[in-house]
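If you scroll down you'll find the structure; I have some questions about it.
Apart from one protein chain that is not included, each protein chain of the complex appears where it belongs.
And now, subunit A:
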Amino acid sequence: MYAQMVDTGVKRVQGLDEMSAEERAFQERIDAGIKIEAKDWMPEGYRRTLIRQISQHAHSEIVGQLPEGNWVTRAPSLKRKAILLAKIQDEAGHGLYLYSAAETLGVTRDQVYADLLSGKVKYSSIFNYPTTNWADIGTVGWLVDGAAIMNQIPLCRCSYGPYSRAMVRVCKEESFHQRQGYDLVMTMARGTPEQKQMAQDALNRWWWPALMMFGPPDSDSVHSAQSMQWKIKILSNDELRQKFVDQTVPQAEYLGLTVPDPELKWNEDTGHYDFGEIDWEEFRQVVAGNGPCNRDRLRTRVKAWDDGAWFRDALLAHAEKKSERQVAAAKAA
């Protein structure tokens, strides 16, 4: 889940009888499961919310390259290095693909990217945590990509055509990422005592931030209700989080690793795992810019952009020269 707390700009959700004729027709199409396409009429709030959601997702893919890139030069085998490079390349591709989906809504990639660099628009809180040992690379694939898939599979059915089609493609690659992540953690959990310690340490650090990826509890979110009416959010934060816990706990047990939550236990009555209280203050602080790596992540992207200015300018200068020459040649002919 790479978009969190997406602001819909509304205080409460309107009923069909409160809407204009256009809005009502739009909502009825959505209710009937008909996709909205780029050239269709849409309420301004829908358009703006989607731009925020899709660009936040795109930014997360781009920033998400950094914690994994942190280990690419230290990957312990050539095969693992190749898998990690392929994964990072996929993520950059997802970013580009999602920026294109956002561009169908009338913004440019450079505009939305400038909002990331200025700190105006966020990316997922999860990428503000450090990758400190090699098992983190597997754990990120297992938990972070696992959580992302949980959110994105329903989004394949979302109301906006370009976004839903992007999600179909992204999900296929993400499930490969999750499998390779789990495989990496399994290799370490069954390895030497030092490797097992790394795997447990990684789970200890990533478990709670992974649960926070789904965003604040449903009780705190009016935006969720509007997004769900628009079908750009299909399941609620708490539903997704519960599904994730239910799926992941048995996987951890299979690995022989301990989920760092003393309150975690199977509930026969509900058929779900009960789990402990999430530290929402930590979540709010990380979203507000105070996570362990927020400043580093943004600084790295800003530096890359600034250092690359001469490169991008030169490509433009060359293109201009070339077209001038073509015009001159056409005149001479």
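Just so it is clear, a contact is a pair of C-beta atoms (placed from the backbone, for glycine too) under 8 Å apart; a residue touches a chain by one contact, two chains touch by 3 or more; residues count from 1.
In the analysis below, contacts and distances are computed from a predicted model.
Missing chain, UniProt protein name: "Phenylacetate-CoA oxygenase subunit PaaC", from among "ABC transporter ATP-binding protein", "Phenylacetate-CoA oxygenase subunit PaaC", "Sarcosine oxidase subunit alpha" or "ATP synthase subunit c". The chain omitted from view is touched by exactly one of A:Val72, A:Val121 or A:Met228, namely A:Val72.
Only one of the listed residues, A:Lys81, A:Arg165, A:Arg179 or A:Lys243, touches the absent chain: A:Lys81. Of the listed positions A:Pro43, A:Pro130 or A:Gly191, the one in contact with the omitted chain in the full complex is A:Gly191.
Residues 62, 65-66, 68-69, 72-82, 85-86, 88-89, 92-93, 95-96, 99, 134, 187-188, 191-192, 194-195, 300-301, 303-305, 307-315, 317-318, 321 are the ones on subunit A that touch the missing chain.
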